[in-house]
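Missing here: one protein chain of the complex. Every other protein chain is in place.
Then we have subunit A:
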Amino acid sequence: MSRSGVGGNPLRDERDRRLPRIAGPCGLVLFGVTGDLATKKIMPAIYDLASRGLLPPGFSLVGFARRDWDDQDFSRIVHDAVREHARTEFREEVWAQLSDGLRFVSGEFSDDQAFARLRRTIEELDERRGTGGNHVFYLSIPPRYFGDVVGQLKANGLAEDSGSAWRRLVVEKPFGHDLASARELNEVLEGVFPAEAVFRIDHYLGKETVQNILTTRFANEMFEPIWNSRYVDHVQITMAEDGGIGGRAGYYDGIGAARDVIQNHLLQLLALVAMEEPTSFSAESLRVEKQKVLESVSLPRRLDLAAARGQYAAGWAGGEKVAGFLEEDGVRKTSTTESYAALRLDVDTRRWAGVPFYLRTGKRLGRRVTEVAVTFKRAPHLPFGPHATEELTHNALVIRVQPDEGMTLRFGSKVPGTALEIRDVTMDFAYGSSFAEASPEAYERLILDVLLGEPPLFPRQREVELSWQILDPLIAHWADRGRPEQYPSGGWGPAGADALLQRDGRAWRRP
């Protein structure tokens, strides 16, 4: 690249960092337009991208669903979703740019004629809006329909790249429910689309704070030297939700916390915290390092001692009377699905030997929080009296992923006014409560990356398979161990989870 133009374009200059990357001409076909995800996340994110000037002129959005709608009906749905959930201000000119390119195709996923109509719609858009044959197919639908849809796309010639035009496929988790089903699903997807055209969305990876884990580690000098088993005692990765399963019983019962959250979000967080420095921040280098660390993760041999699970019991949470897991609508009374899961993992590398990673996630816990706490060892020698350091615990670096994105450092400090009394204090870095409001939503970043064809933030199939390989033995172990323990709603999980850490002489942090 030279100063006199990047890629032959004289208006581009690598020093010109104001110029955003606008995606080339393209359109997006959305399957499943009435779901929560579509209306609360995807449609608003598309509007916000347009509003930030990052969508190509002519960008088109095609909705595909069973509803008996025309383009106007779809346009109203998108309009309402944008009005209610978009982050940026609603402006008529932005809406005018978007609404010209809205189309709706009505039909079943198995209906040949509907897909023929979809093909004609796409061809019409290429011609009238200049989308250039570049299209993203976004499957915001249950995975059981993936086969039908990609099969239809293939049959209608919509799946292949032709000339310079590209086709990409976006899928959301779950990526299977165990290793075998993940492979099966992948055969369906990668049987039709090439591996590099399949984008798996784990929206956690689009969050600024998650991306910031790598910057914190690798852009600074002060963290990396102590980021190893010599100084780190253990790591706790928590994703807690205060809500119950709500209306998701149909999906959740039979899946459970481990599959729903640990397999993807928590193992990805673990990979980012534990990985070695990548040679660059390219998708390929990151993938290599994440893969390496996931390959070295192991479950302890005694699974009964290394994991805990539970179901929330009826009770009071945050001043509200709530039902227990087994009383939720749509949950089988005999369900053994866990709403809480915790486990210990080891990373068998020189850097992490002997440093356990404790992962936990659950519903109806004390508050909604996702964080990574790196807990350091105690100083090898404390030159103070025997009582001076009673209140001093372990130093900790806590990365808060959400909410209140930021970082906390806990360390000992002298209590003022005492002769010599040392107590833990916290030093806090907040992105600022309002910085978060101004910063782009994860979905904006991820959708833009799909349109630009930049995959660093998307897990590849190998990572998905490795995660299942880690979890499958535990899920099998639980399958014939009766019912999960009940835990009080609004607290911090079952007694078994506390015992899990106590056995190692440790305790969970209260997030």
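Here, a contact is a pair of C-beta atoms (placed from the backbone, for glycine too) under 8 Å apart; a residue touches a chain by one contact, two chains touch by 3 or more; residues count from 1.
Heads up, the rule we're going with is that contacts and distances are computed from a predicted model.
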Notebook entry, point to check: UniProt names the one chain left off this complex as which of "NADH-quinone oxidoreductase subunit M", "Glucose-6-phosphate dehydrogenase assembly protein OpcA", "Metal-sulfur cluster biosynthetic enzyme" or "ABC transporter ATP-binding protein"?
Noted result: "Glucose-6-phosphate dehydrogenase assembly protein OpcA"
Checklist line | Touching residue (missing chain; options A:430, A:476 or A:499) | finding: A:430
Check: Which residues does subunit A use to touch the chain missing from this display?
Finding: 5, 7-13, 15-20, 22, 24-25, 50-51, 53, 56-58, 91-94, 96-97, 100, 127-130, 406, 428-435, 437-439
